[in-house]
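With one protein chain removed, the remaining protein chains of the complex are shown where they sit.
Residue numbering begins at 1 within each chain, and the chains themselves are lettered A, B and C in the order written.
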Amino acid sequence: MSNPGDLSALAALISEGSVDPAHVVAVIGKTEGNGGVNDFTRGYFTLALMTLLGRALGLAPEECARRIPCVLSGGTEGVLSPHYLVFCREPVGQAASEGAEGDFGDRKALAIGVAFSPVTPAQVVGRAGHVLMVAGAVRAAMADAGIDDPADVHFVQVKAPCVTTARAEAAVRAGHSVVTADANKSMAFARAAGAFGVALALGELDEARLDERDLLSDFSIQSDRASISSGVEVDCNEVIVLGNSRAWSGDLRVAHRPMADALDLPAVRDVLADLGIVADPQVTGEDVGRIAGVLVKCEPDRRGLIRGNRHTMLDDTDINAQRHVRGALGGLVAGVMGDTRIFVSGGAEHQGPDGGGVITVIARGKGELA
Amino acid sequence: MSNPGDLSALAALISEGSVDPAHVVAVIGKTEGNGGVNDFTRGYFTLALMTLLGRALGLAPEECARRIPCVLSGGTEGVLSPHYLVFCREPVGQAASEGAEGDFGDRKALAIGVAFSPVTPAQVVGRAGHVLMVAGAVRAAMADAGIDDPADVHFVQVKAPCVTTARAEAAVRAGHSVVTADANKSMAFARAAGAFGVALALGELDEARLDERDLLSDFSIQSDRASISSGVEVDCNEVIVLGNSRAWSGDLRVAHRPMADALDLPAVRDVLADLGIVADPQVTGEDVGRIAGVLVKCEPDRRGLIRGNRHTMLDDTDINAQRHVRGALGGLVAGVMGDTRIFVSGGAEHQGPDGGGVITVIARGKGELA
Amino acid sequence: MSNPGDLSALAALISEGSVDPAHVVAVIGKTEGNGGVNDFTRGYFTLALMTLLGRALGLAPEECARRIPCVLSGGTEGVLSPHYLVFCREPVGQAASEGAEGDFGDRKALAIGVAFSPVTPAQVVGRAGHVLMVAGAVRAAMADAGIDDPADVHFVQVKAPCVTTARAEAAVRAGHSVVTADANKSMAFARAAGAFGVALALGELDEARLDERDLLSDFSIQSDRASISSGVEVDCNEVIVLGNSRAWSGDLRVAHRPMADALDLPAVRDVLADLGIVADPQVTGEDVGRIAGVLVKCEPDRRGLIRGNRHTMLDDTDINAQRHVRGALGGLVAGVMGDTRIFVSGGAEHQGPDGGGVITVIARGKGELA
Partner (left out) sequence: MSNPGDLSALAALISEGSVDPAHVVAVIGKTEGNGGVNDFTRGYFTLALMTLLGRALGLAPEECARRIPCVLSGGTEGVLSPHYLVFCREPVGQAASEGAEGDFGDRKALAIGVAFSPVTPAQVVGRAGHVLMVAGAVRAAMADAGIDDPADVHFVQVKAPCVTTARAEAAVRAGHSVVTADANKSMAFARAAGAFGVALALGELDEARLDERDLLSDFSIQSDRASISSGVEVDCNEVIVLGNSRAWSGDLRVAHRPMADALDLPAVRDVLADLGIVADPQVTGEDVGRIAGVLVKCEPDRRGLIRGNRHTMLDDTDINAQRHVRGALGGLVAGVMGDTRIFVSGGAEHQGPDGGGVITVIARGKGELA
């Protein structure tokens, strides 16, 4: 990507036949904006992507956008490189692979599922009803991926709607209340509800113990597999589930690890070990090429300390705190991977340990490379 | 440090007798400014420090500042924590330690030397004469440290003067020319001249091959032990040399490694190994307490690529490129150290490999901790 | 000022005898920081100022700071120039002037008063008790200035304490509640309470109608003469009152006007007209020299519109909204004054009309210039 509107790499893969646009089920990418409210690199990329896919599929760009979840995180601070992952799903028989067994011994391969919840009204955003809607969509995406056992799920991306001033006013006029009329705060509540929904669907949170007052309050409730974003551009919850399943073939696998804090280098090593990749201390040689995607979710510690020492991310009027933490985590994870194409996203409330986050890696099996 | 003017920690050490202000020979610190031209956290810290030491020593603050080099780098991006290192030198007999031998087998201990060059006129800054002045001051600081062999030197900090508009005008009126009248560019030339001067003094560059046209041009000429800053606040070159020497006692040692690029995690592991500290992948337990200081010098790769992938640091109008790279390197090195008190400074022209930099660590011997 | 620690201009005035440090009663200044939580230019200036005055008065810097209110606003966006106003008060007889009558016909001259409220506990900040404390201090400062009639007051600067995390925790442990534990929000509440306190003391708000729920809620309640800042560095409310009084002599006068919005150029013209200065469209000739100080308080319109068109200040993740609005108002007011030494401060809740603010000008009478 030479800029956020540059889809020439995907266009080339499509025109040379490597990617069938009909097989594209989801896109996750990192664009070089500021990652904030006025980050228009996400909209620019989406317009260019949906124009490209729409042209190939004979659909209007808006129609494409309603079928294919596209989750973007702005901000390539520090060493990070703008890039995007295109998830394709091919019917069995076309590209089946037997190779995975040799590497992982269980015949499981990367499985992908997507789902859309019903529209979430403004009065429901960031509340118990929102949690239940997300949980339902996660279960639907699991079914779409052919995954029964929550233990086989390693990554759940949710793009959740938030409350805008206009939506809040409409809800109030209709006699409802909203959790907050502030767009930024409602995004945090929506992310929290999304994480609770994932935790519910994966059995990390018992539905009987669901209490919406715990949202943004009890940070011991979390999901190590949730990666939630929220924005004004959606009105329902879009869900992408990644896991491993025997129902799938191919040489890709996914693994994840919680990160205890922003210095959790052992977690980075361990998630690679889960995929049979040794980083001592850095991934080297052909193993670099085995890694197909690295997804990190993180937060500046809201208590202002990292292992007892003060950090200055939260009090910086010049640089947004999320930009700071993405740059630091990007530097750490890229150093281990030996590659700067890392997806790092902030806003990790209830997603992994408080003050830390989650790392997810998708990699090819060893024997596949020839 | 709760803010850049907070010297309460040093004041407490002085008042409780742990630090004798007469033994303080140099201070190196990281303050929470933007690290740019308008970073006044460095001046604020210096005023507070020199007021404190001056009061203790019966000197005016300005007089203190002329005796004790104080080198500050602004910018605690990402996980970095504001902190400062106070270098003290005690006469032998008072605090001699025999312990180092057991750890390193050569009876060498951390040696510290300082020196000041003569005033560098504006017409000399960033030229061959500047290089020779710095080389002379480095040799003087080595002598002050009692180090004969350049191989025993592991870190040379130089604070070099630059050309300001006023100084340039005065020089031109007096019939001289200056390398540039632009303050920012002259700082880069001054850093380059400083690095060349260190390389000359340490035998990394042959004086016969010194050509001032290579400054900021031939990046194959570099010193792995140079750490240069430049600013309007000095009119001569202030030099701090750190090395290991048998003439010194104490349980501290210093080591360094060049960093090939911004992802050079192996270099971080190796510099620790040089000090007998294992990071697998992170420093743990009592080893964390052994580390007394970590100093990193780095640069955003000026060719725009890191291991073949585009980075966006150099084209960002919102965040200065040096802030980006400090955040990324800070995240990487802090992850290995398990500690966020890392000195990371940008502007590394000719200081370590092009596109990379240098890492230096000061640590205590193992047996010393009880 | 060449930098925030440069007090050389005041030092020169003191050493040449133009300013007697014993007559200094208050300082108001604009420093070149970011104006946010991590703006340390204010602390740097204060340390340098109090060191200078303390040395001249034989006082410790901390003692000086408790006697002389020093109100600083960080941020010299756009054309604004860093500068400070030093308010001196001389006993009658020494520098009495009869000239004012000729210009303004009422023998009134600039009057200055200062006062400090008792310490405001964390549980009181941003509540009705805080409002009453400020009102009391304003009345005390009016008395100090010798002003009886609230109509003679044209400017009331209050520096109010806020709630820090530490203060909040201590209050909660002692069994109290706080209005908010978020430092930034508590600063907004403190500014609101300060503005209500000024309105109360000046008769703009009836004490019987004081309801703390109106703070940051009912923006129709406001004072056109309040200029409030809030910070962690004070624990009581420091108040500076400027007005016109027959009890004072000298050739200075003060006037103020509310600004309806960020485009209120007529208000700028009108406040000058109140002082007999014509701006058509710009102040020219000797009138430029008559202006001794210009103080502006303003806010980005929180509804996102200015005269019906969208502004982007509130949604900018790169530049803080207060920096935006200071730059715009600074450009407007400096254009009328023909001078860039304008004090422009944000955070104008309840200070002037909602979405607008207040402008105050101090100027010399015409006949005084010879």
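The criterion applied here is as follows: contacts are C-beta pairs under 8 Å (C-beta built on N, C-alpha and C of every residue); 3 or more make two chains touch, one makes a residue touch a chain.
Source: prediction; values computed, not measured.
Novice: Tell me which residue among B:5, B:35 or B:161 touches the hidden chain in the full complex.
Specialist: Within the whole complex, the residue contacting the unshown chain is B:35.
Novice: Determine which one of C:29, C:69, C:330 or C:365 touches the chain that has been left out.
Specialist: Only one of C:29, C:69, C:330 or C:365 touches the chain omitted from view, namely C:330.
Novice: Which positions on chain A touch the chain that was left off?
Specialist: 3-5, 32-33, 38, 40-41, 43-44, 47-48, 51, 318
Novice: Quickly run down the residues of chain C that touch the omitted chain.
Specialist: 1-2, 32, 34, 76-83, 262-266, 268-269, 279, 281-282, 306-307, 309-313, 318-319, 323-325, 327-332, 334-336, 338-341
Novice: Can you list, in ascending order, the chain B residues touching the missing chain?
Specialist: Its contact residues with the unshown chain are 34-39, 165, 312, 315-318, 320, 323.
In the analysis below, only the chains that are shown with their structure count from here on.
Novice: Do chain A and chain C, two copies of one chain sequence, contact each other through the same residue numbers, with over half in common, or through different ones?
Specialist: Because over half of the interface numbers appear in both copies, chain C and chain A meet with the same residues.
Novice: At what distance in angstrom does the C-alpha mean of chain B lie from that of chain A?
Specialist: Using C-alpha averages as centres, the distance is 40 Å.
Novice: Using Cα averages as centroids, what's the distance between chain B and chain C in whole Å?
Specialist: Distance between chain centres, rounded to whole Å: 42 Å.
Novice: Starting from the mean Cα coordinates of chain A and chain C, work out the distance between those two points in Å.
Specialist: The separation of the two C-alpha centroids amounts to 47 Å.
Novice: Which positions in chain B are in touch with at least two other chains?
Specialist: In chain B, residues 32, 318 touch at least two other chains, as defined above.
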